[in-house]
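The complex is shown incomplete by one protein chain, all other protein chains being positioned as in the whole.
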Amino acid sequence: MAIIIDENTKAVVQGITGYQGSFHTERMLSYGTKIVAGVTPGKAGMEVHGVPVFNTVRDAVEETNANASVIFVPAAFAADAVFEAVDAGIKTIVCITEGIPVHDELKMYWKVKDSNVTLIGPNCPGIISPNKSHLGIMPPQIFMEGNVGIVSRSGTLTYQIAYNLTKLGIGQSTVLGIGGDRIIGSDFIDILERFEKDKETDLVVLIGEIGGTDEEKAAEFIKDMSKPVVGYIAGITAPPGKRMGHAGAIIEGGMGTAESKIKALNEVGVEVGKTPMEVAEIVKKKLKR
Amino acid sequence: MAIIIDENTKAVVQGITGYQGSFHTERMLSYGTKIVAGVTPGKAGMEVHGVPVFNTVRDAVEETNANASVIFVPAAFAADAVFEAVDAGIKTIVCITEGIPVHDELKMYWKVKDSNVTLIGPNCPGIISPNKSHLGIMPPQIFMEGNVGIVSRSGTLTYQIAYNLTKLGIGQSTVLGIGGDRIIGSDFIDILERFEKDKETDLVVLIGEIGGTDEEKAAEFIKDMSKPVVGYIAGITAPPGKRMGHAGAIIEGGMGTAESKIKALNEVGVEVGKTPMEVAEIVKKKLKR
Amino acid sequence: MKLHEYQAKQIFAQNGIKIPKGKLAKSVEEVEAIVREFGKAVLKSQVLVGGRGKAGGIKLVNSVDEAVEKAKELFGKEIKGHLVEKIYVEEQLDIDREMYVGFTLDRANKGIAAIVSSIGGMNIEEIAAKHPDKIARKTINPKWGLWDYQIRELLYESNMPKEYFKEVFGIIKKLYNVMIKYEAELTEINPLVVTKDGEVIAADARLNIDDNALYRHKDLAELKDYTEIDQLERIAEQKGLNYVKLDGNIGVIANGAGMSMATMDLIYLEGGKPANFLDIGGGASAELVKEAMSIILQDKNVKVIFINIFGGITRCDQVAEGLIKALSEMKVGIPIVLRLAGTNEEEGRKMIEEFLKQTKEEIVLVETMEEGAKKAVELAR
Partner (left out) sequence: MKLHEYQAKQIFAQNGIKIPKGKLAKSVEEVEAIVREFGKAVLKSQVLVGGRGKAGGIKLVNSVDEAVEKAKELFGKEIKGHLVEKIYVEEQLDIDREMYVGFTLDRANKGIAAIVSSIGGMNIEEIAAKHPDKIARKTINPKWGLWDYQIRELLYESNMPKEYFKEVFGIIKKLYNVMIKYEAELTEINPLVVTKDGEVIAADARLNIDDNALYRHKDLAELKDYTEIDQLERIAEQKGLNYVKLDGNIGVIANGAGMSMATMDLIYLEGGKPANFLDIGGGASAELVKEAMSIILQDKNVKVIFINIFGGITRCDQVAEGLIKALSEMKVGIPIVLRLAGTNEEEGRKMIEEFLKQTKEEIVLVETMEEGAKKAVELAR
């Protein structure tokens, strides 16, 4: 099973002829991901690492029946790329691009929502269902197939925790970063819902950080989940009013502190690890039961 | 049963303090329609024919649990009124107002579509489920409860045909005018779908006119309907390029002639009456079988 | 409301779309002066009807003398029933290629239809039929407006040559802005010309504004050319009546657009010919009925008038009152077939019956609209 992507995922890479697009296409292909087409306007007929390039997503979908897209286009063109993918019939979009204007992100959010399309990101590391498919920029070798789902607002921190799990012999069903921006296509609840339904997933790790109230809302959802959830929240030491890298990682008007998030999660029975290592250990303990 | 409105319909009148709003509120009330509130900004606290007036639809819905709205506000404010009703949680909107700018109508269409709200009109005479509820400006005395549904692009012509049916002793389940504009909230198919499902309706009369391709599309739908449909199309003598009163009643670029519509209907087994009287006679004949 | 080419072009230019150099002339003398300035020129009749070119309304002139001669031909000429009173004089373009860009209301898909073709000059239906590979069409959802990827799709799907991509991309964007900003029902550049110098320029311009939105565009409303509208239709519009002149001899008055059309159709089915469409609307006053009578009577072809009223909001007694007023104040002299049904039917009929005792005008009261049509056709023979 796994969620969102699996061996049936056939992806288009939007912005395939750019440096990032080309580099990561090669990495995704070498992991075994089915990258069936690339899109760069004006570059139809080219090939990138053996993948045919089209002028439009519509053309790419018509030729290849792609059902997913990974977006690497520059921030100024990212919203247009998402709209194009949706209208071409793509059902899963992973938007890697960072630095997208937030008013564009609002439009992206409602466009995919209107069309029942899944958008992961923007400003995210992507998604991997180990041994099945990888859409994004993660280091795939650190993951191992298994029964733990990971959903995270952070990239590197996700790798760290997945790495810790893998070292303990605990594999993952699907691992994904939902993105560090304030407005993202899928939030914790969207993903938790899927993990809850996924037969391969027995436990979920939620990696949050300061800013917003997404973790607090997730806690409300977790209350009714049947599967155990283990948490981690970054940013205990972050001062209010300062962005910690991610546009979304900011404590504003007293909202979104790590303390409030940890409290909300604890209240619904989520054990929150103090360190990435402790998270892996809690998972191990819980799975043993 | 009946469709869209019945004895459980509790309606707000938007623009109740205007001349039209007030006049027709009295008529609807006297027919037994549950008009539970009126809305005119700045007029909260007033009463019109015993109906309490509120500043906003939201207030009206909170106080009265209204589930429908009839809109009589001037054309310049009609789109805003529809948006307000939708966001206040109203599920059935009948927009009587004529002369609404077509770009506003496009927005209205997508707003109600997004929220799964039923919009009848604009520029329509409304809807009546005889002896149950009447939202609009029809002459209710000519209708009789029964098993024939009528859906029409015209007002007076609807009355004429309903009157002919009533005189022949044939009653109606629900009668409604979908409006004479080019962009309307519900088209023939939306209504035919409901009549097809309605247990009280045994036969449907479809009254079309020149312009657009709505009747042709309806024909495609009728092909798969289990209930008989009888048709009437006005405008055989209308010249191309001239609007026949309704903004939508215009033959443009060779599209939308009465001939093409009659042909499409005939092809799917719909008998099309040459005169309003003949329509009633065909209905009578069909019901006897 | 349709704008003339010269008006539409002015608006295009204000919105960043390149147009040829041009000036409006209302007399042969003005044409002469402008051509003296331009050298070679095109004289374009400003009439609100398609296919001007084929109908001889557009003339290339290569000298002042030729301009004067052609201008004399054009002024006063009738093109598809439209009188030429204004000529737009434009520089001649050195045309390398013709293309097409247009937007129109998309009733079926509830949006704005965007149409682009890499060839142009002929009408768009013709392009669609003859060169389906050179034309692209897309519906723009009003929720989101026009996005760049849609423009790219239009360009690729219409097989637009790459060298014009950038220019045409910009023009599509600007023309869409015109469509939205002025609440147009249709706007079109056909042909969109590429000159031998590589300039991309709107050689023609169409812009039809939604009449219902004119209250938000007062400056455009002032551009309305009333000389282009049939005089009776214009008067009717001012009185609040929907009137369309036709070429039959049976005048029709009814309430409701559908009812009016149905009445015309009945006349036709009985072998007669309607002289007009006239809808007095819902809840008409006696005064309005009188106005309707007066408009129809100005059409000298009319031999009989069929008044067909189904009273809902409209009250039959009001209609009778209006009719009596009209007959009292003006000489009608032709028979009237009258059918009154619905609200206050009895009162109306009684009023007419009373009136008939004291007038020499002929009013035939009928029971149904079918019967009325039959009678009217008989009387018109």
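Letters A, B and C mark the chains as written, and numbering starts fresh at 1 in each.
Note that a residue touches a chain if its C-beta (ideal position, glycine included) is under 8 Å from a C-beta of that chain, and two chains touch if they have at least 3 such contacts.
Computed from a prediction, not measured in an experiment: that's the story for all the values here.
Trainee: Among A:I142, A:L206 or A:V283, choose the residue that contacts the chain missing from this document, as touch is defined above.
Mentor: Answering carefully, the residue with contact to the hidden chain is A:I142.
Trainee: Kindly state which of the options B:D6, B:E26 or B:D87 is in contact with the chain not pictured.
Mentor: Checking each option in B:D6, B:E26 or B:D87, the one touching the absent chain turns out to be B:D87.
Trainee: Of A:I5, A:C95 or A:A249, which one is in contact with the hidden chain?
Mentor: Spelled out, the listed residue whose C-beta touches the missing chain is A:A249.
Trainee: Of the residues listed, A:T33, A:T56, A:T118 or A:S152, which one is in contact with the missing chain?
Mentor: A:S152
Trainee: For the chain that got dropped from the picture, name the residues of subunit B it touches.
Mentor: 41-42, 55-59, 77, 80-81, 83-84, 87, 107, 111, 114
Trainee: Considering the whole complex, not just the chains shown, which residues of subunit A touch the missing one?
Mentor: 75-76, 99-104, 106-107, 109-110, 114, 125, 137-139, 142, 152-160, 163, 180, 182-183, 207, 209-210, 212-213, 217, 232, 234-239, 242-249, 253-254, 258, 274-277
Just so we're on the same page, only the chains that are shown with their structure count from here on.
Trainee: Given which chains touch which, is the overall layout a line, a ring, a star, complete, or other?
Mentor: Per interface graph, the chains form a line.
Trainee: Work out the mean Cα position per chain and let me know which chain is farthest from subunit A.
Mentor: C
Trainee: CA centre of subunit A versus CA centre of subunit C: separation in Å?
Mentor: 55
Trainee: Distance between subunit A and subunit B based on Cα centroids, please, to the nearest Å.
Mentor: 47
Trainee: Could you put a whole-Å number on the gap between the CA centroids of subunit B and subunit C?
Mentor: 28
Trainee: Please output the residue numbers of subunit A that touch at least 2 other chains, ranges allowed.
Mentor: Each of 114 in subunit A touches at least two other chains.
Trainee: Residues of subunit C that contact two or more other chains, please.
Mentor: In subunit C, the residues touching two or more other chains are 143.
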